[in-house]
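As you look at this complex, bear in mind that one protein chain is not there, while each of the others sits in place.
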Amino acid sequence: MDYRTVPTTCTYCGCGCNFFLEVLDGRIIGTIPSKSGPANQGKLCIKGWHVHQFVQSPERLTRPLLRKNGNLSEVSWDEALDYTASRLKEITSAHGSDSAGFFASAKLTNEENYLIQKFARAAVGTNNVDHCARL
Amino acid sequence: MTNSIAEVEDAECIFVIGSNTTSSHPLVATRIFRAKEKGAKLIVADPREVHIAKLADLHVQHNLGTDVALLNGIMHVILERNWHDRSFIEERTEGFDDFKRVIDRYPPDKVAEITGVSPEDILRIAEYYASAGTASILYCMGITQHTTGVDNVKSLANLAMLTGNVGKESTGVNPLRGQNNVQGACDMGGLPNVYPGYQPVNMLDSQKKFESAWNATLSDRVGLTIPDMLSGLMDGSLKALYVIGENPLMSDPDSHHVEKALKGAELLVVQDIFMTPTAELAHVVLPGASFAEKDGTFTNTERRVLRVRKAIEPVGESRTDWEIIQDISNRLGYAMDYDGPEEIMKEIAAVTPSYGGISYDRLEGPGLQWPCPDPEHPGTKFLHKDGFARGKGLFHAIEYQEPAEVVDEEYPLWMTTGRVHVHYHTGTMTRNSPSLHAEMPEGYLEMNHRDAARLGICQGDLVSVTSRRGTINVKTQITERVREGVVFMPFHFVESSANVLTNPAYDPVVKIPEYKVCAVRVEKAA
Partner (left out) sequence: MTQNVKKKVKELLESGKIKGFLGLCQKNGHIGPHLFCDPDDLESMVLGDEERPGDSRYPLNKLLIHIARSYPDETFGVLVRGCDERGLKTLYTWNQLNPDKVIPVGVACPQELADACECLRPYPEEFVEGERAEERSSASVTKISGLDVKDRFTSWMKEFARCIKCYGCRDICPMCFCNECSLEAEELIHTGELPPEIPIFHLVRAVHMAGRCIDCGLCNEVCPADIPLRTLYKKVADIIDEEFNYRPGYSEGKSPLNILGSAAEE
């Protein structure tokens, strides 16, 4: 038996509510608002209370997909990553670094956003990186 | 936000404009409720009678896209009545005279004509706001998503400076960030013109700094914004697009145009946790991990850096987004070898002055609000305490401009878009949450009963809504929430996606599309 409560931060709006995800044997079974969360002080909105539901939705993408003969089909990570890297390389060597663009995301962590822009700038060599700050 | 969420509670006046706070930022609404309980005056300016508007001391429904006129009118009254803060203006600001010349041209009766708000109400807003010891402005997308978005924000800053409501507790001009980590994505340099910490890519100093930190040759050309990238795909100058955790086909204006653009890509990579309409068009789809499956940090709307902690393993074969990026980078020959998010944060702190003092050790509990420049710094509750970053606060002289699209005979109704309390963004997460889906399973068009009667439309009728860019079918909700001549649609629903209709006219400076105003025609669906 493995029951844990993991303190974390809501992924929906910009309030930044803190809560515990209640995990039983590797499945999240509930959300408990944290009373020491500075923004929420033990409260949540309807989205926060149910935030665990989408995480384990059967609709989640679980395997990489690659378009083959017009259709997206499941492939291994190596195949998907090799394809992505080699196509990126081909395109940018032929048309220059600025022929590639990147959408970072307001839903990802700071660390991930940092890495995306570093990747675009240092690995690919373009400043074409933006996200939906405007939406 | 210039100030903190908790400070809202102690403001004597709160001016909410263009924010459906109880739906989009519910836990900020809590503080508004508390302030009201303590006797604060609450003013809401919103074209719709949203929930928070019903609780306000004064709610005005100004015409769509007339925010600048309304604000200029309020400031006109404040100046006329001598309610402005002269010493603050003298000591801490500049540009007042030019600004005043413009404001003089906005007497209340003229403003009433433009905005539909009566001169009496304009006077009352001015009085409530200017007479309060501390007044806080809260705004959201209702201010920014206009072709005049930047003008709107500058006008709010004018109003705050005019009355000295800046750089003190419980005051300020406070944007409520729409998505949980918009603040962080900006701070981290997820923008075409700046490195992390807003260091310009076209400034030699910062370029050199990052070249040595990253051991790479960097470009000093400012990159493309999202709208420009989409146009680039159309004209063939952009060939490859890598989209992480976004769904532009639904979230960007004029979906038909976006679809054409995306289809033009030679390589479209989409990394996400759900299959989205955008991912359907991709060449490669990479399954990322949700927030519950990884460690990291988010920065909330009050600049507070908060920990995200891994609760479960990534589902199926999905992987955390940082690992995916790292693997691709290595394949491209640019080596990355982080052992986890904590190590990435160390690098962030080293190159981002405002995050300089941030480390995982210090983020236990309530986190830290940037600027936090060094390991001893306690973080910053509110900004501009000792003056503005540029020295003095600058008044901007801003004239009202009409929205990019206005109603005419063919498209006689104003349409605006927004959120509802149970859903979020393009609905990929919330609509996959059974409890939220049950609360609101489908989209709708809000319409005033007079318009409905004139068009012979009844509650629940299926109607077709057409703009210059497309048509969608959706059910009607007849309501008093919107005024005659205005309709509203939430944008979370793929089967009735509001952004098929919206206008991709952008603010010229920051390229925010005018989601909040377009012209449409509504007919009973055949």
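Going in written order, the chains are labelled A and B, and every chain counts its residues from 1.
As a working rule, contacts are C-beta pairs under 8 Å (C-beta built on N, C-alpha and C of every residue); 3 or more make two chains touch, one makes a residue touch a chain.
Predicted, not measured: the structure shown is a model, and the values here were computed from it.
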Partners of the unshown chain among those that are drawn: A, B
Of B:Ala292, B:Val305 or B:Met440, the residue in touch with the unshown chain: B:Met440
Which residue of B:Arg34, B:Lys168 or B:His449 touches the chain not shown here: B:Arg34
Subunit A residues that touch the omitted chain in the full complex: 1, 3-5, 7, 18, 20, 22, 24-25, 29-30, 32-37, 40, 42-46, 48-49
Residues in subunit B touching the chain absent from view: 22-23, 26-27, 29-30, 33-34, 37, 51, 54-55, 307, 309, 364-366, 420-422, 438-440
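The rule we apply is simple: only the chains that are shown with their structure count from here on.
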Centre-to-centre distance between subunit B and subunit A (centres being mean Cα positions), rounded to whole Å: 20
Subunit A residues touching subunit B - in the complex, by the definition given at the top: 4, 6-18, 21, 23, 26-28, 36-40, 43-47, 49-57, 59-67, 72, 77, 80-89, 91-92, 95, 97-135
